[in-house]
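As you look at this complex, bear in mind that one protein chain is not there, while each of the others sits in place.
The block that comes next holds chain A.
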Amino acid sequence: MALKFVPRATMVAASIALLTASFASGCSSDNGGNPLDENLTGRGPITYVEGKDTTETGVVKQLIDRWNAAHPDEQVTFKEQSADANQQRDDLAEHFRAKQDGYDVVALDVPWTAEFAAKGWIQPLKDSFAIDTAPLLAPTVASATYNGTLYAAPRNTNGGLLYYRTDLVPNPPRTWTEMLGQCQIARDNNIGCYAGQLAPYEGLTVNTSEVINAFGGSFVGADGKTPTVNSPESKAGLKVLVDAYQNGDIPKEAITFKEGESASAFESGNLLFLRNWPYLYGQANADGSAVKDKFGVAPLPGNTGVGASTLGGYNAAISAFSKNKATAADFVRYLISEEAQQIIAAGALPSVRASLYDDPALIAKMPYLPALKESIASAVPRPVTPFYPAVSKAIQDNAYAALNGTKSVDDAVAGMQKGIETAGS
């Protein structure tokens, strides 16, 4: 039995190991000529690629149906990816690395834009591809700009909001000091005071950068490479978060919170203040939520006034390998038009056009719009760098170490600086 089995087992072992090894293999072929200069005037059917559409109104289908009705010769097909951001990114990167022309317009999560631009995978929006950015919210345009050039059109944005219990706190706090000063109310009611998303993942990068930005700190310089995080401002910002965690104002379990866990803690009435995205509003006001009609939203707290939200959302970019770039450019322009942005806003995705935040019909449907407008107006894009995954990792790992007490705040900020310095290698 052993004699028969051992060689087979060796084969199994070897093939498993070989499969592991082949994980990282990709393709690279060069066929000369810069794809960024080709097919600039091509017109015809195109494919639009985006992650799974989870809006109740089916935003993408509405957008495409309306476009297709008006452009019978330049039909758009929707290629729907999975709902997971990492899988979306891997799919796009694989496609572009192989220089395939199957994707014409792609939706990029805000922090990917710089890397895709620096790799030459997406078309700069200048000359014949230029778009009118005047009606768009300034931070959303900044999030799509790399090295002084606009590479994508902001499609929808997203900003952090402070959810608070109106039955316990009548007026929302504007600063961290004010907010933490009200933690006694939480203690009296035997609930947690404040929480965000502090598990070691992208959410922690977002929460950390919000508090560091709010106190005047920053991460990388304009070139997307020079680290600027090691400053007294950054340390002051991180210290507020870490102190609040260590003295219990932020409950102990918040270090395991992602969006979902933090949302359910608030919905079950166990938190006084919560930082989360606008999507939670409808959910927390639904039947079955313990805080239905008992909460309000405000912009995030800051140092001396309104804080700095980290910008979420998606940008629409034209693939460098598209055959029909002229059509793709028209479609990108259509996505930021008043008409298309109305559809997007009605789907509860925050619009990139400033004017829609004052639309009374939309405010009636989404009462959080004024707070969100204020939040996004003072928002800061995540570090715009082609090495975003490494920079984000440096931020979250060090912030996590500071929160759980294995590193001092000063060491954590110095660690972020060093991590960003080595991000390019």
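As a working rule, a contact is a pair of C-beta atoms (placed from the backbone, for glycine too) under 8 Å apart; a residue touches a chain by one contact, two chains touch by 3 or more; residues count from 1.
Here, contacts and distances are computed from a predicted model.
Visitor: So which of "ABC transporter permease", "2-oxoisovalerate dehydrogenase subunit beta", "Na(+)-translocating NADH-quinone reductase subunit B" or "L-serine deaminase" is the UniProt name of the chain that got left out?
Guide: "ABC transporter permease"
Visitor: Considering the complete complex, identify which of A:G312, A:P383 or A:G419 is in touch with the unshown chain.
Guide: Checking each option in A:G312, A:P383 or A:G419, the one touching the absent chain turns out to be A:G419.
Visitor: Of the residues listed, A:E38, A:D223 or A:E339, which one is in contact with the missing chain?
Guide: The single option touching the absent chain is A:D223.
Visitor: Of the residues listed, A:V76, A:M179 or A:A199, which one is in contact with the missing chain?
Guide: A:A199
Visitor: Considering the whole complex rather than only what is displayed, give the residues of chain A touching the chain that is not shown.
Guide: Against the missing chain, chain A presents residues 1-3, 5-6, 9-10, 12-18, 20-26, 86, 89-90, 93, 118-120, 146-147, 199-201, 223-225, 252-253, 255-256, 258, 261, 386-387, 389-390, 393-398, 400-401, 404, 407, 415-416, 418-419, 421-425.
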